[in-house]
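Every protein chain of the complex appears in place save one, which is left out.
Chain lettering (A and B) follows the sequence in which the chains are written, and residue indices restart at 1 in each chain.
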Amino acid sequence: MDLTILIISLAKIAVVLTVLFTCVAYVVWLERKVAGRIQNRWGPHRTGPFGLLQPAADFLKALFKEDFTPAQVQRPIYFLAPFLAMTLALMSIAVIPFGENVTIAGRTIFFEITDLNIGLLYIFAVTSLGVYGIALAGWSSGSKYSLMGGLRSSAQMISYELGLGFAVVGVLILSGTLSLRGIVNAQSGFWFGIIPKWYIWPQFVGFLVYLTAAFAETNRTPFDLPEAEGELVGGFHTEYSSLKFAMFFTAEYTNMITVACLATLLFFGGWMAPLPWAWVQHVPALVLLGMAALMTRTALRTYRLERRKSYFAVPGLAGIVGLIGLAFLHPVFAAVAAPMFWFASKVFVFLFLYIWVRWSVPRFRYDQLMHLGWKVLLPVAAANILITGLVVAL
Amino acid sequence: MDKVLFLIFAGIAVGAAANLLRSRHPIHSALSLIGVMGALAVLYLLLGAEFIAAVQVIVYAGAIMVLFVFTIMLLNAGAEVPTSGSMLARYLGIPLLALLLLQLVRLLLGQYPPDQASSFGTFVGPTEKIGRLLFTQYLLPFEVTSVLILVAVMGAVVLAGRKP
Partner (left out) sequence: MASVSTPPPGAKTMVLNMGPQHPSTHGVLRLVLELDGETVVRCEPHIGYLHTGIEKTAEAKGWWQAITLTDRIDYLCPLTNNLCYVLAVEKLLGLEPPPRAQWLRVLLNELTRLNSHLVWLGTHAMDLGAFTVLLYAFREREDILNMFETVSGQRMMTSYFRVGGLALEPPLDFFGRVRKFISYFPSKIDDYEALLTKNRIWIGRTKGVGYISADDGIALGLTGPCLRAVGVDWDLRKTNPYSSYDKFDFKVPVRTEGDVYARYLVRMDEMRESTKIIAQALEGMPEGPVNADAPHIVLPERERMKTEMEALIYHFKIVTEGFRVPPGEVYQAVESPRGQSAYYVVSDGTTHPFRMYVRAPSFANLQALPKMVEGRLIADVVAVVGSIDIVLGEVDR
């Protein structure tokens, strides 16, 4: 029995990590593509159709770059830091539930690696350790720019962790559990038969605070001060190159996915469908079939412009997407996969929001960031807890 | 399985603690201390005390030790030069330490005989129960502690704000 659990767990970890790495790779692709369209250019489009092979090219590039170690680094810690950053970033995905549990042939399938009673606390614990990767990288590089980047990020992450933690307390009061699955299950149902009972409505203030703090926690514009290239060159990763740099990069995007998942779970009802009516269950099939059609059409159009054979691979991909869409018409498949579809769609919206904001606004100054964290977000979050507590108690 | 995990993490905790004492560089000592905290958290988890484990990591490793590391980085403290030490410590230190440890083991065994020791996973402390106890039975100590921390914070602000 013990061995079966172990094997199943290991298999789950392998699957989740593979999916996660693929997602990270394609979030980078998405970021470059969206940034390109926002900025009136194409983004990657030479490596494979629509630049779809760009992640592979990026990885190979990082792999073949010279791994340069400056002379003045503090050796063991300098090498430890990127591993720490990436490992901690990957660890937090362990408790994220991706879909509803289903029972097939007497066996219950859990769509997560493990369901901890304290899932949310676990995530906070792991992210609170994430600061070490950056702080130690900054310190051990032996460069002033890195040091300042490391110091800034330590201060920033400590400050915003408080806001982040306070922001979700409202959700915890309402749901009465720390288990992420429990929190999502508490959000099932509809008000007036149409408005989903998601915590975004009663906890709108908490959501805004969470969103802002999450931007800061993932070090993205407008809070990307630890790596503000305008001032600190590269910030904490100035002295890192090759795969060590790629590890920081992976960690950053993994964190982005984690906070997007968390926002979905805490405030947007996780894998719940957004509308109560029966026809909603056909939406995934429609969306996927539409996507397949769109992909085929765009690929053929682009082929006419660019005359590159690689675009013929896209209709194949579209075929797979379309098949998955057709599979949704089967009730058993739909029961298993529809929750994952909704979850993935919501996460995608958040990721898009992150990218959108990054390419639209300038960067805060360090003191303004601290001011916002301590004097605005924290009091607002505290007031939110107070009011939520009062309302629940009455 | 549980025993193996216990031994691994207990070993890590003790090893990291030894390294903490041995290291010459403050950053290495701080990192060892984080290792001790992490290993302890896992031990709590094995006992079933999930909340304590999470708090251990969030508060000690994630906040307090970050401040330690922050301070060390800010002061840019370098490796320390070992002092020659006193004769007393050199010759009596290890025997006295061993004596102390033996005494501790004897006391613990006397109070909690092996057959009464809590086994793995039995020490279940759901978060909800802890919260309820904190805000009912232990409300006074809880509030006093928070006032104490507030006073300490104010003291720190006053001291830091004073112009030299």
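Just so it is clear, a contact is a pair of C-beta atoms (placed from the backbone, for glycine too) under 8 Å apart; a residue touches a chain by one contact, two chains touch by 3 or more.
Note that this is a predicted model, so its numbers are computed, not measured.
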Interface partners of the hidden chain - shown chains only, full complex considered: A
Contact with the hidden chain (one of A:61, A:282 or A:365): A:365
Selected residue (touches chain absent from view) among A:41, A:75 or A:309: A:41
From A:144, A:282 or A:330, residue that would touch the chain that is not displayed: A:144
For subunit A, the residues touching the chain missing from this view: 35, 38-41, 144-145, 148, 221-222, 224-225, 228-231, 233, 359-368
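Note that only the chains that are shown with their structure count from here on.
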Residues on subunit B engaged by subunit A in the complex (per definition of touch): 1, 27-28, 31, 34, 41, 50-51, 54-55, 57-58, 61-63, 66-67, 69-70, 72-74, 76, 126-128
Subunit B-facing residues of subunit A, complex: 2, 74, 77, 116-118, 121-122, 124-126, 128-129, 131-132, 135-136, 138-140, 147, 150-151, 154-155, 157-158, 161, 176, 178
